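After the structure tokens below, expect a handful of questions from me.
Of the protein chains in this complex, one is absent; all others appear in place.
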Amino acid sequence: MTVPISWYLLLSAFLFACGVTGFLTKRNVITLFMSIELMLNGVNLSFIAFATRLQTLDGHIFVFFVMVVAAAEAAVGLAIIIAVYRTRETLNVDRVNLLKL
Amino acid sequence: MTNSLFQPWLVPALPLAGMAINGLFGKRFSEKLVAAIALIATGCSFLVACLQALLLVNSGSPMLEQHYGTWIQAGKFTVDFGIYLDHLSLIMMLVVTGVGFLIHIYAAAYMHHEGGYYRFFSYLNLFMFFMLVLVLANNYLLMFVGWEGVGLASYLLIGFYFLKDSAANAGKKAFITNRVGDFGFLIALFMMIQTFGSVHYGSLYFNPGLVNALPLEHSTGILTMIGLLMLVGACGKSAQIPLFVWLPDAMEGPTPVSALIHAATMVTAGVYMVARSNPIFSRAPIALLAVAVIGTLTSFFAATIGMTQMDIKRVLAYSTVSQLGYMFMAAGVAAYSAGVFHLMTHAFFKALLFLAAGSVIHGIGGEQDMRKMGGLRKYMPWTFYTMATATVAIAGIPPLAGFWSKDEILWQAWSSPYGSKIFWAVGVITAFMTSFYMFRLLFMTFFGEYRGEAAVAHAGHDAHGGHGHTPHESPWMMLGPLVVLAALSIFGGFVGAGHRFEHFLDPVIQKVEAHRSALEVEAAAAPMTEEPAAEKSTELALMATSVIVALAGLGLAWFLYIKRPELPARIAAALGGLYTLVYNKYWIDELYKAVLISPLLWISTHVLWQSVDQKIIDGSVNDLAVTARDVSGVVRQQQSGLIRSYAGWIAAGAALVVAYMVWMGTR
Amino acid sequence: MPPSSTDYVRILPEIVLAVWGMAVMFAEPLLGPHTSRKGLGVFAALGCLLALGATVFQAQPAYAGFGFYNMLRVDHFSVFFHCVVILVALSTTLMSLDYLPAHKIDKGEYYALILLGAVGMCLMSSAVELVLIFIALEISSIASYILAGFRRHSAESTESAMKYFLLGSFATAFFLYGVALLFGATGSTNVFRIAEVLNTSAHIEPLAYIAVALIFTGLGFKVACAPFHIWTPDVYEGAPSPVVAFMSTAPKAAAFAVLIRLVIDTASPNWFWVIWVAAVLSMSVGNLGAILQSNIKRMLAYSSIAHAGYLMVAFASASNRELGISAAMFYSAAYAAMNVGAFAVISHMAGSHERFSSIDDYAGLGRRSPALAAALTFFLLSLIGIPITGGFFAKFYVFSAALRTHLIWLTLIGLVNSGMGSYYYLRVIVKMYMNEPRTTAPVPPVRLGVGLAIAISLIATLWLGVWPNAILHYTQGAPTILAGK
Partner (left out) sequence: MHQFLFIVFAVFCAGGAINLLVQRKTINSALSLIVVMGSLAMIYLLLGAEFVAVVQVIIYAGAIMVLYIFVIMLLNAGDEEASKGSNVAKYFGIPGLFIGGIIGIGVLLKHRPNDTPLKLGALYGPADQVGMLLFTKYLLAFEVTSVLVLIAIMGAVVLARRSDS
């Protein structure tokens, strides 16, 4: 009853791909942002899986830092979203296109 | 002895100082003070240059090189700040400072009461500085600094009357055309660095010299490559086919600028460069041939255009292009000294022509159309006499300066081992045309009846309104330089009589025959020694031909514009399309626009500049037939402003990179 | 074993910047709502100067080497990029002194963000551990996101921040995935260890290829090279001008440093053609895109893409390590100098709400304010690459490096591009000197702050053009000790 490491990696890649897909297809800014979180979670799983394979705790540490970064990004990102909402009254990314060409 | 006081670096430094003083504080100075500063700077520079020249010639050493510090040091490759003074740069230095000084004097009066007096003189001094850097540099990279610098100064001066759109556009055109040429030069520089690891004249050409060690290239090789690329650069700066379009437009600048930059000095930089690089060109016959062909063609075409122009400065501009073509022809048949000789005499008489033309324009209130001139001989005699001198000189009538140098070129085109009878024939025809259009200019301007009335109304060019209705002679401040230049145009040619000039440049010009195989040398030398008398007689015959041709041009001009003044219009009408073609400068500008500029703008607008077409793309998504258009339209859609599109690009780009990497890695 | 005092010296500039940043942050709420924050700005500038001093101190040979448990490494390379980043931060601070009150965003946090952001950028250049590189990268990015949206009442500015933030985080995720795979493929997060594994092991795990590709994607986004350049024009147009000066140079230089350490220097497999294509694309897209722009900030944004392309040319020639890497370092310094200078002038000209950022607004500047016009002309000439400016020499060095590594086509394409580039820079110069001014309103007088910022950039640009030797030697020292070879 064992699980090969590649299974974990496949799951991680799947999560990452879901994140990218979400970023490309969703319209709500907040959902876009959540897609990025999904991507980061996918990456985290890779780290842990590799750490297990390599028998080193470095991967765990990395995940720890990724979480801190994700938290920081979340704080800033949501603040930016609020600022945009205040000037635009919309959360649809397709309407945030004042700057172009 | 004088070394402590009169260092060669003072020559370029003085104009720089003048530029700095006038540029920084000139706004508060009076016109007199501004002019005095500029004149003192260039005058002193000229004096120092003369002194240096005397020292060098008397010392008997072939050259003097001075280092003032290291500019770049990258591994084994170093570039210095330094001055390289040999007989070639000496001549250039004297021409630049001497003619430059005279033109400064002239400009002090000419630009009187123009807006931005101080600006003008600081630009002019800046130009002098860069030109002297170009000429005196001891390596190609420093030469390139001067090269780009003169382009910049020229750009500023052409656009000096910036309120006129045409002036601003002409400046831009000059700058950009020159940039095209500069690539050639730059790539040549890179290749030189790569091949020789040095750009210093000393290490490249002077004993033993990295280039000198190389054999003659009978087919294409690295030297041919470098030579051709340098030629591209020279074509840009010296207004040769196909990059000559900017020079006639450059006439939008003030007349002293045309005289100094676009006739006497900057445009000859290309000739100087070719002469300076003669060891390279002499070892690369193909590049040399290209120089000769381009020079010959340019001289011919520019002369034909010159025959039809009505604007006095434009005639002179095309004449300049044509004469530069002569110099290239000379360089192209390995007669570099003849080219430099013509460069020098041309500087005298062409500067004189421009200054005299400026005096004419000044005297009749800003008119430049020759059809509105005529009969000015009695209003401005001094201008007339000096200009007539210059015309005789450029037409190649002995014993004036132009005759000696032009004759030297034609003789070399005939007799040089690299020469050809074709070059000679085209050169003679061009000489005929030159004589014709120059005398045409003289006759239309100074003979007959004055045709301009209330010319003030047309004070578009040179903005010299308000000078009164009757033509008048210019002040002495302007005539003085004219007289000096006229004297030089008369006597300047004698230094070259009997190949004296050629021998003066001997230390600079390498005889590459020595590097040819022994057999060839013998074959070439054998007839030479056998019949010196025959050669002498050929030379005399050729000389006679060119004199006859020049006189014929004079005669034709006299017949058409004095004897039967109604004829030219009828001839023009009879020639019809051909005349229109030539009059419109062969539609070169239009061709360039159609072939080069429009497509660039088109790509920019339609490919990258996403526009209203978004709908077309969106509407035709399902249509298979337009899928192809869709793909190209995607490039258009790049900057749609949509975050998700941008993310799409990033994802697609990442996928491509991943695919490539994996494909390469696991192959 | 606790870190020694030498270890602390190795992060001295970062410590100084962080302490100063925090001090500014603490001082901010103590000042009243209507007090000018100029004092804080001056204080921040002082911090930058001190950090510069610390960098110089750190540059002594005694302090070269690894520090903090092999987390970072002080060498020529890191010291060089420290200086670039800190000088850019200093100039940005100076030019913001009057910009902020004029735009009614006079907040102390601004200066704190610049200082703390600089901490991240400095660390990026010295870090040799992927964990630290990642965190430093995030510090620099997040600071830039916030700064881009600092004019938070303007729709453009917030939009710019949002685009930058979302796309930036998106790209960071790619970078991070690449890092994870690299960790998995090589078993280490230390750059030197990774280089060793990639270079010596007979069999490279295929995952490493994907990893390098993803890392390149993430860093390519940060340096704005095609095809990951797409965010640049929008973000630069919307962000406040001094911030653009900052983020178009400092984080870019730092990201280039990471790219050199991570992709070029570890001799990652098969990078060459990717860089080659990226260089050609960036140069072409940047220059073509800039031609028709009417907004000067947007135009310079495209131009910055093109310049990233020229830098990539230097990377492509890094098969000759000494030439390529030192050319890239020199170029990033020269680009920083001239671009910061240009944006200093632009931010001075911008007027309230950045009204005057169209190229047409520069018409007749030559007469309205000769000094400003002359300065901008100089910077633009440097961007074109006219001799005696840093831009010329940088380009010259890059292309001669490319040619010496036999990249003839790349050199040709680059030169053609730089010719095309001269057109749109020249358009601004023509506008300034040869067109009638649009308004007769006088240009606001140049205050000390902006003046100093312009002067610093001017001197740096000129110095790099006329006397490049000292810098050149320093950059040439870098590649030989990089990666411990």
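For this structure, a couple of remarks:
As written, the chains take the letters A, B and C, and residue 1 is the first residue of each chain.
The criterion applied here is as follows: contacts are C-beta pairs under 8 Å (C-beta built on N, C-alpha and C of every residue); 3 or more make two chains touch, one makes a residue touch a chain.
Please read all numbers here as calculations on a predicted model, not as lab measurements.
When the full complex is examined, the chain removed from view is found to touch A, B, C.
Only one residue in the set C:129, C:156, C:237 or C:361 touches the chain that does not appear here, and it is C:129.
Summary of contacts with the chain left out: across C:16, C:84, C:143 or C:426, the touching residue is C:143. If you put the missing chain back, the residues of chain C touching it would be 3, 11, 18, 21-22, 25, 33, 68-69, 71-72, 107, 109, 112-113, 116-117, 119-120, 123, 129, 131-132, 135-136, 138-139, 142-143, 145-146, 149-150, 152-153, 161, 203, 205-207, 209-210.
Panel shows chain B; residues 617-618, 621, 630, 634, 637, 640, 642, 644-649, 651-656, 658-659, 662, 666 of it touch the chain omitted from the view. Touching the omitted chain from chain A are residues 1-11, 13-15, 17-22, 24-28, 30-31, 33-35, 37-38, 41, 44-45, 48-49, 51-53, 55-58, 60-61, 63-65, 67-76, 78-83, 85, 90-92, 94-95.
One rule holds in what follows: only the chains that are shown with their structure count from here on.
A comparison of the A-C and A-B interfaces places the larger number of contacting C-beta pairs at A-C. Annotation: 40 Å between the Cα-based centres of chain B and chain C. Each chain gets a centre from the mean of its Cα atoms; for chain A and chain C, those two points are 26 Å apart.
Separating the CA-averaged centres of chain A and chain B is a span of 62 Å. In chain A, the positions touching at least two other chains are 23, 32, 93, 96-100. With touch defined as above, residues shared between interfaces to two or more other chains in chain C number as follows: 162-163, 166, 170, 233-234. The residues of chain A lying in touch with chain C in their complex are 9, 16, 19, 23, 29, 32-33, 36, 39-40, 42-43, 46-47, 49-50, 53-54, 56, 58-59, 61-62, 65-66, 69, 72-73, 76-77, 80-81, 83-84, 86-88, 93, 96-100. For chain A in complex with chain B, the residues that touch the partner chain are 20, 23-25, 32, 93-94, 96-101. Put simply, chain C touches chain A in their complex at residues 130-131, 134-135, 138, 142, 145-146, 149, 152-156, 158-163, 165-166, 169-170, 173, 176-177, 179-181, 183-184, 187-189, 233-235, 237-238.
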